[in-house]
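Taking it in order: structure first as structure tokens, then the write-up.
Now for subunit A:
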Amino acid sequence: MIERIVYNIIQVAVVVAFAPLVEGVTSRLKEILQSKRGPSIFQPYRDIWKLLHKDEIVSEQSSWIFRAAPYVAFAAPVFVALLIPVLTRYPLFFAFMGDMLGGGFVLALGGFFSSLAAVDTANPYGPMGASRTRMVGFLAEPVFIVVFLTVSFVAGSTIPYIVQTRWVTPIANFFEPAHVLLMIAFLMLILAEDGRIPVDSPSGQFELAMIDRSKSLEYSGRGAAVMKWAGAMKFFVLICIFLNVLVTPWGLAQGMGVGEVLLAIPLVLFKIFCFVLVLVYIESSLAKLRLFRITEFLGAAFVISVIAMITQLSEI
Partner candidate 1 sequence: MELIGIVVAPVLAGGFSLLPVGRRFAAPVTVLATAGVLGLAVAVAMQAARTGRVEASGEWLTCDGLGALVLLLVAFVGFTAALFSWGYIAERGKRGGPRNVQHYYGLYNLFVLSMLLVPLLANVALMWIAVELTTLLSAFLVGFEDTPEALEAAWKYVILTTLGAVLALLGFLILYWGSRVAGVEAFTWAGLIEAAPRMPPALLWPAFLFILVGFGTKVGLVPMHTWLPDAHSQAPASICALLSGVETTTVLYVILRLLPVVDVAPGLDARPWFIGFGLLSVAIATLLFIHVRDFKRMFAFSTVEHMGIILVAAGLGGADAHLGAAYQMTGHAIAKSFCFFAAGVTVLGVGTQDIAAVRGLVRSSPLAAIALLAGGFAIAGAPPFAVFMSEFVILKAGLASGQYLVVGLLAVLVVIAFCAVMLHVNRMVFGVAEQEMAAVTVPRSCKVTLALAAIPLLIIGIYVPAPLYDLLKAAASAMGG
Partner candidate 2 sequence: MNSSPVLFALDALTGALFLLTALGVVATRQVLASLQLFILQSLLLALSAVLLGNAQGSIHLFAVAAITIATKTLLIPWLLRHTVSAEVYRTREIERVLNIPSSLLIAAVLIVLAYVVANPLLGAVEVPFAQVNLPFGIAAMFLGAFTIAVRREAVPQLLGLLAVENGVFFAGVAIVPNLPVIAELAAAVDVPVIALVLGMLTRRIHARLGTTSVGDLASLREH
């Protein structure tokens, strides 16, 4: 009992601590793939450290939403990290506090506050980015819901821990068409939600073309550090949901020993590294889509998830 609480806290600490690392590794790998040298993988840590020590400037015309948004955006992934399998295969203390839909809503809450904060400033790029993010978000919602509902239908439950065992016992289930199609649809979703190519360019500096990054343009000092960290954590949490719930529970701790759980940390990080390789390859081989074609991209993701649902319901 007490172990479960402790493991849960360790899980959250892992998410908080390693999220910038994953971000750093991603950008370094992308640069290497493009034949450049790239920044150090610890650069995000240094950025956050630097920002935390800088002065914060807040507009007088902004309201409490602007001040509170970074912390809400930071707290959202932390909450979701309590609910999903990050290190262990068995449910932990807070696992039944919310299911996948609940987790999805909490993440959406963070995004909602960020969008509000972006509109709160008088910066023209803020609301533009916010409205674009909302467009992508509302198109991505049906995909999220269909994916989650199909997965829950398959496993008979909406709790992520219970869902993950379905796909590997027996091994034939891994190749089920519903499974593969759901993975493809969710991958497209991660690309959309996290602002990766082909939906958005994470390393672009041109504000008119930004979708996600322009929400945090107004922040400085501590606010900026927290927003940056929150973005990295959201990415980490989405990857964890994708890998540990949808793909395979390999690497997660089976037993209750502390050693096993601590061993799971490097294993899960290795799994994330493999995924980052695939992601970086996808990012480097595609071009950013024009804004109106994002609807086609997400429409395709929706149809793929619907086909997965149909295939599952017809029991193939």
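On the choice of candidates, all candidates are chains of the complex that A comes from, given by their letters.
Basically, a residue touches a chain if its C-beta (ideal position, glycine included) is under 8 Å from a C-beta of that chain, and two chains touch if they have at least 3 such contacts; residues count from 1.
If you're wondering where the values come from, they're calculated on a predicted model, not measured in any experiment.
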Only one candidate among 1 or 2 touches subunit A in this complex, and it is number 2
Residue set of subunit A touching candidate 2 in the complex reads 170-178, 180-181, 295-296, 299-300, 302-304, 306-308, 310-311, 314, 316
